[in-house]
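Note that one protein chain is taken out, while the other chains of the complex remain in position.
Here the chain labels run A and B in written order, and each chain numbers its own residues starting at 1.
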Amino acid sequence: MTTTKEVNAATETKDSGGVRLRKEDLTKSWLRWVTFGQAGYNYERMQGLGFCHSMKPIIERLYPNDKQGRSSAMKRHLTYYNTENNWGAAIAGIVASMEEDRASDPSINDEAINGVKMALMGPLAGIGDTVTQSLVKTILLGIGCSLAMGGNILGPILFLVGMSVYTLLLSHQAYFIGYKSGKASVTNILRSGTIKNVTEALGILGILVLGAMVASNIGVGTPFSTVVGGMEINLQSILDSILPKMIPLAAFLVTYRFVVKGVKLTVIIAAMFIVGIVGSLIGLLG
Amino acid sequence: MFLHALVMAVIVWINNCICPMWLKWSVYLGSPLIAGAINGLILGDLQYGLVFGATIMMVFMGISVVGGAVPSDVNLAGYVGVTVSMIAKVDPSIGVTVSATLGALGAIANPLLMTLNSMWVHRADKYAEEGNTNGIFYMNVLAPMGIAFVLYFIPSFIIIYFGAPILDAAMAVIPAWLLTGFVTVGKLLPALGLALLMQLLFKKAMLPFFMFGFVMSAYLNLGIVPIAIIGAGIAVLHYMYSQKGGAQA
Partner (left out) sequence: MNIMLSRIDERLIHGQVMTRWISGLFVTRIILIDDQIAKDEFMYEVLMLSAPVGITVLVLSVDDALKLFREDSSDEKTLLLFKDVRYVKALLDKDFNVGRLNIGNIGSSPIRKGITREVFMSDEEIEIVKALCSGGIYVYIQKLPTDKEVDIRTRLQK
């Protein structure tokens, strides 16, 4: 974890003779990214407006009286930019660090800074999309929905708080590690295989929670029962003795088969309506 | 009802422009779940709202945003769809139909928003020429709010305010056997969301863990929280072993 002391130390060991960024500038920059990074999302520059906005405190600190400096910095950062919001914060931190160096060393040109942005926005988007949306969101949503289905208001609250904590913590860490260690931080993490192991571990948790939800959140059963030769036969009990939650599992597997085959979602939903209504009518499903 | 529609429409509007990104992942992508809870509180039937929202959320669960493209507008589907349906007191299965329809409509609005927002980029270029850093705030934050207001606030309000009574009236003519059928459908629908998720998460080597989770719930009847905790422990173990080729922590 990057501590305040370490960040302050990083900003202090920078070469003298240049304006230095303060912790408050970096925090403001991070906050703007993680709040407004996608406020002006558009096809032409994607997150370009948002990224430039996050650089505003940095630019204002480095070029308080230099209109030309401000102008070229703004132009530099209005370029096309698109990455995942949480992991991509690292790029903002790295760029902040490079801008700080550039203010005293003009040999760090536009191409160098842009090059880093372009190189990293892709990989971080790849990692981020997977971890944030497929993994973290799934796990938190799974727990949240299951709790809510049971009538527990902690469900939505947990989801809200959980996602927010993840976003804020991760982006904060990413930003400041990026600022402190520059682009080497990203290559180091990629090289160490940590990402792969974290992704796998989360994948395990995700698929485990998924299995549990198949059993608990698909509430279909069968109310069918009949009398044969004086003996009452209850279909649900019979099925349960073979495999509890067999019908939910079957429903899941069949649906999965259709999804993988590429059947359109509207068709699947329509099919479920038909099966559900007919099944309920003939007393087989309920 | 007017106030209710107003509040929901404001939420939809804010979600599409100034919503902080750290909230967006939950209030945007998790909107059915949260909408259910909020509406439950407003309408005074929290239990109904929680179950309703969760059921709809289960269906939309597998939807993720790929490179800026929104396949189905979960935000609209959640806040507008859930609100309209809950005011009419329908079964979650009807709610899913309403939400899915609105989601598809929203998927048209979103590209429009992103196309129109390009206007602000050019204004921002001019501000950059002048070295005016405040300009970026106007263009990134304030300006898109206007577009989103027209595209999202106005339609949302109209749909909720006028749509809910229409849905209510429609439900009154539906026979009882059909209504029971809908309840069954509502129980089936989560399978879709779970199937979509499986598509994202599937790895053959992980299948044992899927079965593990299934068994913990189906046979052992454990709640989701203990299951998640056990699952987290397994995940941490896996991480430790794969990091160092053996636990040395």
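For this structure, a couple of remarks:
Just so we're on the same page, a contact is a pair of C-beta atoms (placed from the backbone, for glycine too) under 8 Å apart; a residue touches a chain by one contact, two chains touch by 3 or more.
All of these numbers come straight from a predicted model, not from anything done at the bench.
The chain omitted from view is touched by exactly one of A:25, A:99 or A:129, namely A:129. When the missing chain is restored to the complex, the residue among B:64, B:140 or B:184 that touches it is B:64. From the options A:27, A:79 or A:164, the residue with contact to the unseen chain in the full assembly is A:79.
Considering the whole complex, the residue from A:39, A:116, A:177 or A:205 that touches the absent chain is A:116.
As for the chain not pictured, it touches chain A at residues 43-46, 79-80, 82, 115-116, 118-120, 122-123, 125-127, 129, 183, 186-187, 190-191, 196.
Simple rule for what comes next: only the chains that are shown with their structure count from here on.
Computed from the mean C-alpha positions, the centre of chain A lies at a distance of 14 Å from the centre of chain B. Put simply, chain A touches chain B in their complex at residues 33-46, 48-50, 52-53, 56, 59-60, 67-71, 74-75, 78, 82, 85, 125, 129, 132-135, 137-139, 141-153, 155-157, 159-160, 162-164, 166-168, 171, 193-194, 197-198, 200-220, 243-245, 248-249, 251-252, 255-256, 258-260, 265-266, 268-269, 272-273, 275-281, 285-286.
Listing the residues of chain B that touch chain A in their complex gives 17-18, 20-27, 29-30, 33-34, 36-37, 46-47, 50-51, 53-55, 57-59, 61, 64-68, 93, 96-97, 100, 111, 113-118, 120-121, 124-125, 127-131, 133, 136-137, 139-141, 143-144, 177-178, 180-192, 194-203, 206-207, 209-219, 222-225, 227-228, 231-232, 234-236, 238-239, 242-243.
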